[in-house]
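Excluded from the complex is one protein chain; the other protein chains are retained at their positions.
Up next is chain A:
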Amino acid sequence: MPDGAVIEFSNITKTFGGVTAVNDLSFTVEPGRVTGFLGPNGAGKTTTLRMLLGLVAPSSGSATIGGIRYRDLPRPLQTVGAALEAASFHPGRTARNHLAVYAVAAGLPAARIDAVLHTVGLSDHGAQRVGGYSLGMRQRLGLAFTLLGDPGVLVLDEPINGLDPEGIKWIRGFLRAMADEGRTVLVSSHLLSEVQQSVDDVIIIAAGALVHRGTLASLETEAAPRILVDSPDRQALATALGQAGIEFFTGRSGLLAAAPDTALIGHIAFLASVEVSALHRERRGLEEAFLALVNGGAPTNGIDSPSANADKGESR
């Protein structure tokens, strides 16, 4: 059984021309867990992973696997398996030959080729040219390449893109099984919902910088509580909240107030003699907490800036 190794990024930065794609990023990824690497489009996920894999040279800082830089690994494919988002295939080569090229380069036995094709469900298509593959089949072939050296560390960039529901279900189980075997699994996505069922830890970046790291559960608890309150006379309610110094904004089904609990808001309404038609604590979903984080809001306190929730309702 291959051993997982700790992935470590220390103060890694990458600038392309004048654009800073990744900015002083530091975090570690532990073995035996599935770590989601999240951020919106253009956040710098792919650039970070490519720096880890020695494909992109960092402007400063370093990234190591078990303390060793990728290019110094004595047996890279046997240590780290990587699938990057770009479909990197020669269309005229069959899947089996595609894998054979890299098996030769890495000194892997030819038997591994059939083994990994079987694992990803491409056994029947191994002799087919990759040019005729569907997006989902290409993703699976990318995964097959990842597994070729039976590595202890898996680095997958948006592996769920293009998979059908059955494929998504399969990959979730696959990621979990890999981590349960003690491997290090780092998987990127721009959608939390895509990976939340399978990740233990999350690393969230936005605009190249770290905005959150911790367990999946930590995401939810860090999200500030919010009280939804409504009244037949919304204007009066808004005035009362304003006078009480409560921050709020107008949502579709009422006013969303930044307050620790419902009692305070109820009391304010009672004192102002405003009739209350709805009053409850709004439980924010993981996805919303994630969006709040990546949209540049302060992660721990206060209500989100109205712009962060512009899609939820009109702002004050």
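Definition applied: a contact is a pair of C-beta atoms (placed from the backbone, for glycine too) under 8 Å apart; a residue touches a chain by one contact, two chains touch by 3 or more; residues count from 1.
The rule we apply is simple: contacts and distances are computed from a predicted model.
S.K.: Leaving aside the chains you can see, what is the UniProt protein name of the one that's missing? Options: "NADH-quinone oxidoreductase subunit C", "Cysteine-rich domain", "Acyl-CoA dehydrogenase" or "ABC transporter permease".
M.R.: Per the UniProt record, that chain is "ABC transporter permease".
S.K.: Taking the full complex into account, find the residue in A:F145, A:F174, A:F249 or A:F290 that is in contact with the omitted chain.
M.R.: A:F145
S.K.: Which one touches the absent chain: A:S10, A:T28, A:N97 or A:N295?
M.R.: A:N97
S.K.: For a quick check of understanding: of A:S62, A:S88 or A:S277, which residue touches the chain that isn't displayed?
M.R.: A:S88
S.K.: Among A:P2, A:G32 or A:G54, choose the residue that contacts the chain missing from this document, as touch is defined above.
M.R.: A:G54
S.K.: Can you tell me which of A:R71, A:H118 or A:K169 touches the chain that was removed from the display?
M.R.: Touching the chain that is not displayed is residue A:R71.
S.K.: Which chain A residues touch the hidden chain?
M.R.: 46-47, 50, 53-57, 70-71, 73, 76-77, 80, 82, 84, 86-94, 97-98, 100-102, 104-107, 145
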